[in-house]
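I have a structure here, written as structure tokens, and I will follow up with some questions on it.
Note that this complex is displayed minus one protein chain, with the remaining chains in position.
Let's turn to chain A:
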């Protein structure tokens, strides 16, 4: 049943309703613009008064707030506040958050201010509603107001519950609107019944069963799917090139994709709209867009230098005592620099929005943090008045600040306008990572020191925070907003240390972003506190005083001191005056660190939110450098907690996220352009379940104190506590997170300097032979070149062949993989046109259907037989040996006839194929006559009587129709297969390695006959890899063969391998797997993190999730043991999108998410991890580049 509280969709619906009590307020006047602070957008008086509370005649209540729930649970907490003041049940409330159509304009949901500050109007409104309702009830019940009590919206006379009237009855048949009186008396905290009680979140049940909640789930009738194509300057937000770097868009490049509705180009904004989402995504990948040259971003290799070089304006916010004199007289000068890296908001769901444009009006469903600011942006972008736009706020993945939620809403608006239909735009993971306004890098420099007595001489603190509010991207890309550098004054959050330093100066260097940046949880306060709290630890150590004791000397805020004492006591703080006092546990060094901060948010001097203190216990592996945060004890004082469990969960979240930021997180940029290259989770790993510390939360009982923001506070001291604990464990100070294993290891045991290896370049193998061939070919051409044509025939009537013969021919054609080469990508089977890359040029395959003009319809069997035996086309011209007639020639006449019958029985398809045009001298086809004289042995081979019938059958299939040698046998200078020991000895083909099939195999487990059979039959095996790349279609075709034939092939191939039984193979395989799991040298570095996070959900040592699909241990994978990384790189680039059987499993292509260097890192790690006895692969990066750009990949 629908409640009335759920039905209004606009302010007008409230104003026009009957049976309701409204508490309204005049939109607050436009705030004066404040330099360098987040934008505030005034309410538009044209929209009338704002509504805060509506009490309906069915007993339900609508409560409205301008703030939104970013996953912190304020929907529940605000509902508790409204329910408390109204004395109704939680389930009577519908909490409306953030819609511009209904909710009041209360600015952006930032700075932990929703409960602390912005709940006040709602609280007052609810109290005012209750007061009015009680006055009405008093008249109805003929009782004094102080005789009444309320429960669940029923007013009764105390002690006589029969004598009662409901809110519903009191508002029925009337429309009452009262203007908010902020002076209305609200409840005393001691009278609270609901506030202060842990209350289940109202949103979780719907989310746990998949009901519509998220903006990602919005579906509108007629909705189309959009994707955007972003410019190459990923992460830039200012500079003249922004908005005018596009050179051209070639729409014909996506003409082949079905259901493309339109392509939208405005300045540097490019988007596509399609009927189906996967086609929009395909169009996004394949649309040919050319960009002009643009200047690279400033060098970010050294953040400290980059931040110093970034233009800034100095702003002194605190200056007391005489810092300069104090430092001049200091007994010990301690000048320190702390650097914070760029970090990501890293929302788990990339941003999404739906826009529905009607001429002159638009609705946008968005996951925005600031609906009214977004509406103003959209108005500017679309040249509409703000009141013509409805922004409906839906929930989104947690954002912890400004991510791409607004950007994608603007993208959707532009695309919807272009097509006149609702359009949903989903950003990709790569786009969200690359373009989200980063949590800014930050530079904190402290000049300070100690007096002779160990007291603090002076504290001269400077902080540089390159960030702003991040102009909505489409405004920049379309040129609506000029791409100027904009500096905000937000580096001042918690810039004044909490310690009572007599001589103190705090200076903010306000600066524009380098990379597009905006607020991220803790904003500038978190890095500032990192510096304050590390520095006081350094002072304490230098003074030889316990870090807690030293802090308490300077912490004059009693509430803070009490919190710090209580927290350290709870944690079992081990006082120490120097590091490394705890005994190491084997390889693990142990340390304990402390830090304290009160998050001071909003415009300087700002407001203090909750107080927080951390004690972190860490273990540092002295061999690998890994830091594990074992336990965190957090003390937290948030005053009155509306929902204590909600606060506790927020603290847990802050601890996990901060630990993640401290240990792992750092945005990586391209060394040349400084654009963002962290595009997926492997290159930006976040803390996972294995790494989560034990978290002990101690919440101070302060119900008598006003509520303080709790969304960010407990994150603020975290990094310093961890850094201080690492110092305690190792005696080494780390002043720039993340504290990665390689950083710590290098500090613990600096490696000797190594000369850099010059990169090696490889010459393509055919470079020399090609030249030789060119010369040699000239000689015998005239002599052997020309062959006669075989007369045309009218197409043979296939009915002369029996169904059995045709079926046998179909199977034999499958054995010969005819259709694999003679079918173009997305083309008709056997109609030709596929381009084959050979060392001599591109060869197009011919049409094998019986079409008389373009196919083989006019071919007699004799012509077909000659082509298969001698490589001569019907008209007498030579075919190139990319067509494996040197193998096919071994086929018996009987089998050739069956294949011919099958081919002629196909439906003729008229399909012209591109002409093969090789460069001279290969273009001179008669030269092939000489080649054939040298390398072709026409005709079937006789069976080997010494071998079994099965072996001979296998040999016939493998060497004949199966033409296994064509790929698996290396070729000589003239492109002919080599003999002897080279037979099936492995070769490169089309950018893949066809591995050796004989005893020289590099497979770590020998191939048994049974394994060979399984591989050929099912495409995967127990002790080896999965058939992929060019081998996949071979296995797919072999499916047409009877099992006896496949077994015969396996039997024949096995005869070239050292015989191995199933049991022996199994044993070898198990030993390898065990050794790989136990014996591998543990290497922890950026490469291992990349691999573990990017690939680890499937590829793990049996200690990860069990996912659908076979997943053989990587140590068994032959590709990792090969001398070249090509096959591994191919698979990483292109993934496994098709498999020979259902159970094989799929793998995504990483070519769009990882750059050459990152793929090379993964490959190098896998090689040393899974084939440690093999030499390292050299220069993998250029292999990746070559294979990424390989021509064959673009077919």
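The working rule: a residue touches a chain if its C-beta (ideal position, glycine included) is under 8 Å from a C-beta of that chain, and two chains touch if they have at least 3 such contacts; residues count from 1.
We take it that contacts and distances are computed from a predicted model.
Q: Which choice in "Proteasome accessory factor B", "(2Fe-2S)-binding protein", "Heme exporter protein C" or "Spore germination protein" gives the name that UniProt lists for the one chain left out?
A: Options "Proteasome accessory factor B", "(2Fe-2S)-binding protein", "Heme exporter protein C" or "Spore germination protein" narrow down to "(2Fe-2S)-binding protein" for the missing chain.
Q: Any idea which of A:70, A:307, A:805 or A:1026 touches the chain not displayed?
A: A:70
Q: Consider the whole complex, including the chain that is not shown, and state which of A:6, A:91 or A:211 touches that chain.
A: A:211
Q: Just to verify: which one of A:1097, A:1123 or A:1189 makes contact with the chain not shown?
A: Touching the chain that is not displayed is residue A:1097.
Q: Pick out which of A:369, A:1153 or A:1168 touches the chain that's been left out of the picture.
A: Answer from the full complex: A:1153 touches the omitted chain.
Q: Going by the contact rule already stated, which one of A:422, A:522 or A:653 would touch the omitted chain in the full complex?
A: The single option touching the absent chain is A:653.
Q: Touching the absent chain in the whole complex: find that residue among A:203, A:1022 or A:1179.
A: With A:203, A:1022 or A:1179 as choices, the missing chain is touched by A:203.
Q: Mind pulling the chain A residues that touch the left-out chain?
A: Residue positions of chain A that touch the missing chain: 70-73, 200-201, 203-214, 216-217, 219, 225, 276-279, 346-350, 352, 395-398, 400, 426, 428-429, 645, 649-650, 652-657, 660, 680-682, 686-690, 692, 695, 826, 1093-1094, 1096-1098, 1103-1109, 1135, 1137-1139, 1142, 1146-1148, 1150, 1153.
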